[in-house]
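A single protein chain has been omitted from the complex, and every remaining protein chain is retained in its original position.
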Amino acid sequence: MYRYDEFDQAIVDARVAEFRDQVARRLRNEISEEAFKPLRLMNGIYLQLHAYMLRVAIPYGTLDSRQLRMLAHIARRYDRGYGHFTTRQNIQYNWMKLEEMPDLLADLASVEMHAFQTSGNCIRNISSDQFAAAAADEIADPRPYAELLRQWSTLHPEFSFLPRKFKIAVTGSATDRAAIQLHDIGIKLVQNGDGEIGLKVLVGGGMGRTPLLAHVIRDWLPVADYLSYMEAILRVYNRHGRRDNIYKARIKILVNDLGPAEFARQVEDEWARVKPLGLDPPPSELARIAAHFQPPVLDASAPVAIDLSDPEFAQWVAVNTHPHKVPGHAIVTISLKAPGEIPGDASADQMDLIADLAQAHAQDEIRVTHAQNLVLPHVRRDALFTIWQALKGAGLATANLDRASDIISCPGLDYCTLANARSIPIAQKLAVKLAPQEADLGELKIKISGCINGCGHHHAGHIGILGVDRKGEENYQLLLGGSGAEDASLAKILGPGFDENGIVNAVEKVIGRYQALRTGPDERFLDTYRRVGAEPFKEAVYG
Amino acid sequence: MAETLFRLRSDAGHDGPAVALADYQPGGAAVRLEPADDARALIPHLPALARIDIAFPKFREGRGYSAARILREAGFAGEIRAVGVLYVDQLAFLVRAGFDAVLPETPFDAAVAKATLARFPHVYMKAADAARPVWLLREEAALAGRT
Partner (left out) sequence: MPRLLTGNRVETGDVIWWTGTGWSLHLKDAVAVDADGEALIARFAPQERINDLALIDADATDAGWRPRTTRERVRAVGPSVRPDFALPSIPVESI
């Protein structure tokens, strides 16, 4: 894991002092709310329905046990004993007091964490693959490349007042677990014939009210030119992105309006100008960062065969673990989606328990996934039973990864000022209804957003649900056929919307029709949908 | 008006009015760029220019940061003045992007401005100012054998 040096720590500490001063000036009325709001947003603080909300950055979704325990401490000391893990690998707290924020940020800084740029029209937390350094299909660990971007984008003088927020994801595997096609910039590590690593650069993906998939603007970018090329993209965007309409301000609209080829040409043109300015750090800097991400030393002779005689345990192993690149090891996903619970929420006690398990059994590492679950990336198979038992005692052993009850949901109208409808209760009802048959259904990704902003990724759901407002009533639209993985596609609205009970029934009808149509147990819902199209489902729901 | 100007230059500067880009005549000493203007249009005229004003008509405006940096990259050493809806807490960004004067709508508190500029002991990236990014400091430290 990356460790701060004196420079990193000094910058984070200065940020805490700066915000302490800004809050004090606000509370003394020396600055207006209008001037203060962008400052608090750049420190991740929103005013939500019930209180302030704080979004803490978890760079590329990686934590150690000390940091997770600090997140638990913050939940207890400053919040109401829980936090919400988000689809961008961050954590949000819902009951914050502005006057306590400086102390909270100081606590975070003491474990090398911060809330820099977790909101505002700037470059946000860099997300990545939750299986980094553990997945077998990985070319290289993407996190050093993400850390380099984190540093470069922190307090960037030119790119802190962009037309709109800017999200970057980096992945190093063939399987896309970071939804790079749905980010403003997606970076994929690639390898050439000589075994050399380069970067494939995608631009212009995103969700919100105009969902678009990103375009490749460069198949191969030498690593040495990484940051100057990013400067060129961001400069083209900062100068030419629309600022007249907040809904058209994302880079995806610019890329779409210019066309990807013309956009790429402008980037190359700008790059030719900025490349000679010496913006790229020497290779020693990436090497220095990469040295922090040395893969853990794992015992390749650890036993592969383990006792699976307990059927409930065997089921959990089958569903919630992935093969690790080192034999005798596994990647464990801890589901934060027990049916009936709030997707992505974890209590302080649960966080502490997971921290303990990570320290004892998983090389002291925890990851946050974009599906709002947690991961122990490096676990010996012969420790799985112990871990499972501990998780079970804390309500964390639900075996539902990527299944019907593993639902992504945004906070919706229960917390969010922008919401049109509640999302969490829909997720809870669906999870409870679908859990009994989910083993038979196989992979099924249901994603729910409480408004068109799409924080719950509804456009990327095999089944997506979007909350809308219909004459003051909560109403839900049903979308089918999306994917945020390497086979990315955008879900399409099936027909007129429903009320709360209606949407649950409609999803059940869609699933019933799928079961009738599927060619066999290997055909996922998404495959069936792609094969037969929307008509049969329309008929099942509205016919 | 004069006392609200926040200026980091010690030279006398050019006090004359700045003309709009469309009205600029070669040889003129001061010009004003609106957010949509292309700063590169001024490159042939930089030797004649003493001051370039860059407008920030509303808070949600950030193109001026790119404009200033482009002008510094082109070698402009005269005054670049940010004019408009700007708050003191943005000062460090402005200075690093190449501005050396600000005419804000509401005046800056001098003590806060000073503290803001002194706040961050290090910077992560190279920009238009002289600050050396931490990757350079790290490299030097490594070369000096301190790790």
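Per-chain numbering from 1; labels A and B assigned in written order.
Keep in mind that, in the parts below, contacts are C-beta pairs under 8 Å (C-beta built on N, C-alpha and C of every residue); 3 or more make two chains touch, one makes a residue touch a chain.
Keep in mind that this is a model prediction, so the values were computed, not measured.
One chain is not displayed; in the complete assembly it touches the shown chains A. The omitted chain makes contact with just one of the residues A:342, A:434 or A:488: A:342. Check A:142, A:172, A:425 or A:497 against the missing chain and you find that the one touching it is A:425.
Among A:1, A:49 or A:111, only A:49 touches the chain that is left out of the view.
Summarising the interface, subunit A meets the missing chain with residues 26-27, 29, 32-33, 47-52, 80, 94, 96-99, 342, 413-415, 419, 421-422, 424-425, 428, 472-474.
Just so it is clear, only the chains that are shown with their structure count from here on.
Each chain gets one centre point, the mean of its Cα atoms, and the points for subunit A and subunit B are 36 Å apart.
Across the interface of their complex, subunit A is touched by residues 35, 59-63, 65-67, 69, 73, 87, 89-90, 92-97, 109, 112, 115-116, 119-128, 133-139, 142 of subunit B. Against subunit B, in their complex, subunit A makes its touches with residues 5, 7-8, 10-11, 14-15, 17-18, 21-22, 25, 30-31, 34-35, 38-39, 121, 151-152, 154-163, 227, 235, 238-239, 243, 273-274, 277-279, 281-282, 284-285, 288.
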